[in-house]
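One chain of protein is taken out of this complex; the other chains stay put.
== subunit A ==
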Amino acid sequence: MEVVMSFAIGFLFMAAVYLILSKSILRIIIGTGLLSHGAHLLILTMGGLGGEAPPVLADGVTNMADPLPQALILTAIVISFGVTAFFLVLAYRAYQELGTDNLDEIRRILADDD
């Protein structure tokens, strides 16, 4: 399963980078969202996918999933949510002020201001 997941994560990263390299701000933000999904799945996969039960103490359970990567991912999810929300509002404000979401045009407008 880890091998299949490795390819899937690679695909997610590829899609994310392609979106990040585009001109439109909204696509870049969506790209960062995909990138964080990829990263979270990567942490989980690298921890090993072999567990048979959730990491909660219960009678008779011996083969639990690794809890540490899950704790790390939980922290990462919250942080990436904070950053995405911030980016989104930043994009909204930039669009409001400059009237465009095209990176090349934004560069031109800012250069004209100088």
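The rule is short, and it goes like this: a residue touches a chain if its C-beta (ideal position, glycine included) is under 8 Å from a C-beta of that chain, and two chains touch if they have at least 3 such contacts; residues count from 1.
Following the convention adopted for this analysis, contacts and distances are computed from a predicted model.
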Name of the absent chain as recorded in UniProt (options "Oxidoreductase NAD-binding domain protein", "3-methyl-2-oxobutanoate dehydrogenase (2-methylpropanoyl-transferring)", "Na+/H+ antiporter subunit A" or "Ferredoxin-like protein"): "Na+/H+ antiporter subunit A"
Missing-partner contacts on subunit A, residue numbers: 1-27, 30, 33-34, 37-38, 40-42, 44-58, 64-68, 70-71, 73-75, 77-79, 81-86, 88-93, 95-96, 100-104, 107, 111
